[in-house]
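Please read the structure below before turning to the comments.
Every protein chain but one is kept in place in this view of the complex.
As written, the chains take the letters A and B, and residue 1 is the first residue of each chain.
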Amino acid sequence: MATVSTGLPLGGVAVQKEESAADQVSQWTLMRWRFMQNRLSVGALVVLILMYLTAAVAPFLSPNDYNELDTDHAFAAPTRIKLVHGWPSVCPLTQTLDPDHFKWVYEADCERAVPIRLFVHGAKHRLLGLIPTDVHLFGVVDVPPPAEAAPSASKTAAKDSVASLLAGLGGQNVAGAASAQAETKAEKPPRLFFFGADQQGRDLFSRVLEGSRVSLTIGIVGVIFSLIIGSLLGAFSGYMGGVVDNAIQRTIEIIRAVPTLPLWAAFAAALPRTTTVTQRYLLITIVLSLVGWTGLARELRGKVLAYRALDYIAAARLAGSSHLRIVLSHMLPNAASHIIVIATLAVPYSILGETSLSFLGLGMLPPAVSWGVLLRDTQQIQSVLIHPWMLLPAVPVILAVACFFLLGDGLRDAIDPYS
Amino acid sequence: MLNFLIRRVSFMVISMIAISILSFVLIELPPGSAIEVKLQQLRQQGGDMTAEQVRGLEERYGIHDPIQVKYWKWISRAVKGDFGQSFQLDRPVKSLIWARLGFSVLLSSFALVFSWGLSIPLGVYSATHRYTLPDYVIQVLQFVGVAIPQFLLALLLLVLASRAFNQEVGTLFSQQFKNAPWSLPRLLDFLRHVWIPVVVLAVGGTAGLTRIMRANLLDVLGQQYVQTARSKGVAEHIVIWKHAVRNALHPLIMALGTTLPLLISGEVIISIVLNLPTTGPMYLQALLNKDMYLAVAFLLMLSLMLLIGNLLADILLAWVDPRVRLE
Partner (left out) sequence: MVTTSAVAEAKVSANGQVDNVIELEDLHVHFHTKLGVVRAVNGVTLEIPRGKVVGVVGESGCGKSQTAFAIMQLVPPPGRIVAGKIVLYPKNGPPVNVLRYDRNSDEMRAIRGGHVSMIFQEPMTALNPVYPVGDQIMEAILLHQTTDKKEAAARAVDILGKVGLPNPKRLLGTYPHELSGGMRQRAMIALALSCTPDLLLADEPTTALDVTTQAQILDVMRELQAEIGMSILFVTHNLGVIAQMADEVAVMYLGQLVERAPVEELFDEPRHPYTRALMRSIPHLGTPRHARLNVIEGGLPNQYSQVPGCAFHPRCPVAQPGLCDVYQPALRPVTPTVEVSCFLYHNLDGTPVAAPTQTASSGTGPPLGDALPA
C-alpha cells in the first residue's frame, strides 16, 4: 500500500483536482475563460467599451459646440498643434480667399499661439444627460489677455506691409484681399479643430463625437428590435413546425429575396420626412430591424429544431408545460449564448446600414448628426479632393464595425470552440 | 433534380408576386408621389386637352381607385412588360430600366467572378500557410475589407484614381463613346473604366469569401479523406486542389445566398457614389421623388436578379456536391 500512496501524488491527485475544478465552473465561466484567451477579441471589446464611453460623454470631450457655425473657418484644415514652452498650443488662423482656385486659404500665426487648457468653460451641456455644466475636458480659451493685444496688432501691421510688398511684385487683388482680411479678422480667437472644419466651419471632431451617439446606438437598438422579433418568431417557427413554421419561413425567404439596401432604401423613403430627430431615429431602427430579424430568426429556428428533439423538452411537455412556457423558459435560455453571438455579429451590419442610408440622404437627416450624415458631405468628390479630412468620419465607422466583427468572432469561438 | 428546379422556379414566381405587392404598397403609402405632382401640373395648365389627359391618367393609374384595384391595373400591364410611366422623367419606365439593369448585371457578374477568382487562391494559401506572416496579412485585410463601407471604398478609390492615375471616374465610358454603338474600341474603353467599380464591389465579397474559404479548407484538411488521399501517394498540391478544395467549395457556394444580396446592394450604392449609368442613381432619385412606377420596377428587377442568382447557385451546388443531387 505504501508504494501506491507514494506513487500516486505525482499524477493522480493533480489530475483529479483539475477535473473537479472543471465540474464546478459554470458554462458561462468556461466561455469567459475561452474568450479571454483570444487577445484580438478582448482588444476589440476594450476599444468598443472606450468608444461607447466616449459617446456617453461626447459633449464633455468636444472642444467645441458641434453645431456652432463659424464662417471664418469654413473648410479649415485640421489644426496643427505646436509645442510652446513644452505645452501643446494652437495657432490662430487667418482666412483669405484664393481667387484663382476659389478656395479659402488659411495662414497660421504661431506667434500668438494659445495653449490648449484642460477643464475649460465652454458651451453648456449636460454631462451624461444629467448634470448641467459648461466644463469641457480640454479646449482653448478664447479670451486673449488685453496686454497682448498691442503687440499682436503691430505684428498684423508688419504682415500687412509684407502683403503689400508682395502686391507690388504681382497680384494686386490678393494683397488687397489679404490686408482687408487681416484688418477685420485679426482679433479672431484661435479655434481647435482636430479633424478640421466643414463647409460651415463646424468642428468636425466634435461632430464625429456627437455623431457617435447616434451611429453607435442605432446599431444596437436596431439589433434589439430584430432580436425581439427574430427570437420569438424563430423560436416558435422551429418549435411549432407545420403550418406556422412554413408561413414564417416563406416570409423570411421572400424578405431575403429582396436585396437588403434597396429594400431599406424603399422603407426609408416611405417614412414621413417631417419628423423630429428622435422620431426619425426610432423609425430608422425599425426599418433596419424589419429586414434584420430574418437572419436571427433563421439561426434560432435551427437551434430550436435541434433542441426540440432533446429529452428535457419532451419531459417538460409531459409535465404539462404550455408551449409558450417551453419556448420562453426552456429553449430561449439555452440558446442565449448563440443569440448573443448572432446579435453581436448583426450590430456591424446595422451600423453600416444606418451609415449607408444616411449617406444616401434616406437615413438620419440634418440637423441630426451621425457618421453617415457627416459622410454625406463627401459626395461632392471635388470637395473631398481639396479637403480630404472630410473623410475622417469614416475612421470610427471602420473601427467600430471591425471591432464588432472581431468581438463576435471571439464570442463564437468561445461558446462553440469545436465548430 | 427536375422536381427541385420546378419547386424553385415556382417559389420564385410566388416571391415575385409577394415582392411586387410589398414594394407597391411601400411606395404607394407616402403622400406626394410624382404622379400627383404631374397631375397638378396638368391641371394648372388647364384647357380641354389637359383635362382629358388628366382623366386618362387618372383612369389608367387608378388614382381614385382603392389600392388593390390600383395594384391590379399596374400588375396586369407589368407582366406584359409595361411598367408604367416615370412622371419625373416623363418617359415610359421600360425605356429607362433595361439598359441600366444590363450594366448592373454586368458589373455584379464581373465583381462576383473577380472576388471568387481572388478569394479561392487567397483562402487556400491562407489555410495551407497557417500562422505565417502572409496568412496574418490576409486575415487583417479581410477584417478591413469587411468593415469598410463600400461607398467609402468607392470614394477612396475615386480620390486615388483621379489623383494617382489621373483617370476620369464616375462613368463607364469616355466622352466619345458614351452614346456610340458597341464596337471593339468602345469595349476596350468600357473595360478601362469598369475596373474601379468592379474592384470596389469585389472587395467586401472577397474578404468574406476568403474567410469562409480559409475556415472551410482548414476544416476539410482535418478530414480523414484528405489523409486517405495522402496515404495513396497523391502529391500534396493535388491533395489540396482536387480533394480538399472541391469539398470546401460547398459552403462557398452556399455563401452566395448572402454574397449576392450584398453584391447587389453594393452595386446600388457605389453606382450612386460613382454616378454610373446603372440602376443605383436612378433608383435613388425615383425613391426621393416618389416616382413610384420607376422605383417599383427597379426594386422588382433587383429582386429578380437576386432570385435568379440564388437559383444558379443552387444548380451549381448540385453540380459540385453529389450529395445534394439526391435530395
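For the reader, a short list of remarks on this structure follows.
Keep in mind that, in the parts below, a contact is a pair of C-beta atoms (placed from the backbone, for glycine too) under 8 Å apart; a residue touches a chain by one contact, two chains touch by 3 or more.
Since we're looking at a predicted model, the values are computed, not measured.
Touch with the chain that is not drawn comes from one residue among B:Met12, B:Val234 or B:Leu288, which is B:Val234. Residue-wise, the contact with the chain that is not shown comes from B:His243, picked out of B:His193, B:His243 or B:Lys290. Among B:Leu57, B:Val144 or B:Val320, only B:Val320 touches the chain left out of the display. Chain B residues in contact with the hidden partner, per the touch definition given at the top, are 223-225, 227-236, 243, 246-247, 320-323, 326.
Just so we're on the same page, only the chains that are shown with their structure count from here on.
Note for the complex: chain B touches chain A at residues 11, 14-15, 18-19, 22-23, 26-27, 29-30, 143-144, 146-152, 155-156, 158-159, 162-163, 170, 257, 261-262, 264-266, 268-269, 272-273, 283-284, 287-288, 290, 295, 298-299, 302-303, 305-307, 310.
Here chain A touches chain B in the complex through residues 250, 253-254, 256-263, 265-267, 269-272, 348, 352, 355-356, 359-362, 375, 378-379, 381, 384-385, 388, 391, 394, 397-399, 401-402, 405-406, going by the rule given at the top.
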